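This report refers to the structure that appears directly beneath it.
One chain of protein is taken out of this complex; the other chains stay put.
For chain A:
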Amino acid sequence: MANGLMGKVAAAGVGVLQYKRAGAPYGERGVLTRAIVAACEDAGLDPADVDGFVSYGDDHNQPDRLMPELGTKEIRLSTSVWGGGGGGLLGAFELAAMAIATGQCKAAVVFRALVQGNSGRLSSAVMAHHVNNHFVAAGITAPAQICALRAMRMALQHNLPQEAVEQLVLADYYHGSRNPEAVSYGQQFDIETYRKSRWIAEPLRLFDCSRENDGAGAILLVSAEHARDLKQKPVYLLGAATGAEKGWGDLLENDDDYTSTGFEPVARRLWEMTGLGPRDIDVTQLYENFTYQGISSLVGHGLISWESAAEDLKFDNLIAPSGKLPVNTSGGNLAQGFIHGINIAVEAVRQLRGQSANPVPDARTCLVCGGPGSPINSSAIFANELP
């Protein structure tokens, strides 16, 4: 089993700028440039020395166009992960780390930028990637509707109680309320707010759905050795995996296991390549485009099972510092903000540095899952010490 990435590469810097949707004061490239420079300043590395650029989800910012403003000396890696959804999030880390570990480049940023005035609504862009007459003929034109069909099957096939789903929303909003960078900072959120929120597509209510922000995020990756010479405590990448197996993909809703979010083969490889298992994960950053998909991600990685979901998904169990299954310690896509998921990777780094607004005591490992339900999905494990 491939384990060539184990601890070879580390996150050395993070930068995020987040605004209300359609509220960015700069154009998309301007926001992105600032996020990359912020990540470099965080690490203490000259932005001109970044020689690798990787994104995902049809990001529009071709790296060569960033060169004049970053002062880039040379681009040695310029690539993106296929797919319109968030499934490529950790795949971007995998590609960047492969390039650094093999010496193809030295300092790579994984980035995602989204400013509605430049790129339009993300949901429309994702749907344009998948939609065709088979969907449109049935009134399906948005990711929320496809995820609703899948969520309904999860609820009915696995008897997933609504109360369990609510616990994830409450945990996200609790973490977000304590995070000054979160859209929900300082807000009281109670279960009645959730229950009274309008239906989007049953069983999804408004508060089951991530809502788009303008902004950009960048994470600077360098070799583990290099990271130890930079300003911040290195956060090592132990492993990352991307993919799909037979019976899963862009199949017009004919995936073999319709209640899956496609993580089973990804998680299997992730455990094999790191030698870790679900019990070794101290904190998880879930990509909850929608609540049910976040829950299915936990099942796909073996952190919970459908049978244990009602018992494991309890508010007290999901929050820092006391829960045994702390998730989305920044507030996640639901309550911290949503720049196509890049925020949850940034939170993984901050959590393992001890800089989270909701620290998990003695956390050494963090699982990050990207995509849920995309044709291609990806996950990674980060750690603040080498095993």
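Everything below uses one rule, namely that contacts are C-beta pairs under 8 Å (C-beta built on N, C-alpha and C of every residue); 3 or more make two chains touch, one makes a residue touch a chain; residues count from 1.
Keep in mind that, in the parts below, contacts and distances are computed from a predicted model.
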Omitted chain (choose from "Sarcosine oxidase, gamma subunit", "Acetolactate synthase", "Transport permease protein" or "Putative OB-fold protein") - UniProt protein name: "Putative OB-fold protein"
Chain not shown: contacting residue from A:A22, A:L156 or A:L386: A:L156
From A:Q104, A:Q145 or A:T193, residue that would touch the chain that is not displayed: A:Q145
From A:K73, A:H134, A:K196 or A:K324, residue that would touch the chain that is not displayed: A:H134
Of A:I200, A:L276 or A:L367, the residue in touch with the unshown chain: A:I200
Hidden partner interface residues of chain A, rising order: 124, 133-142, 144-145, 148-150, 152-153, 156-157, 198-203, 250-254, 258
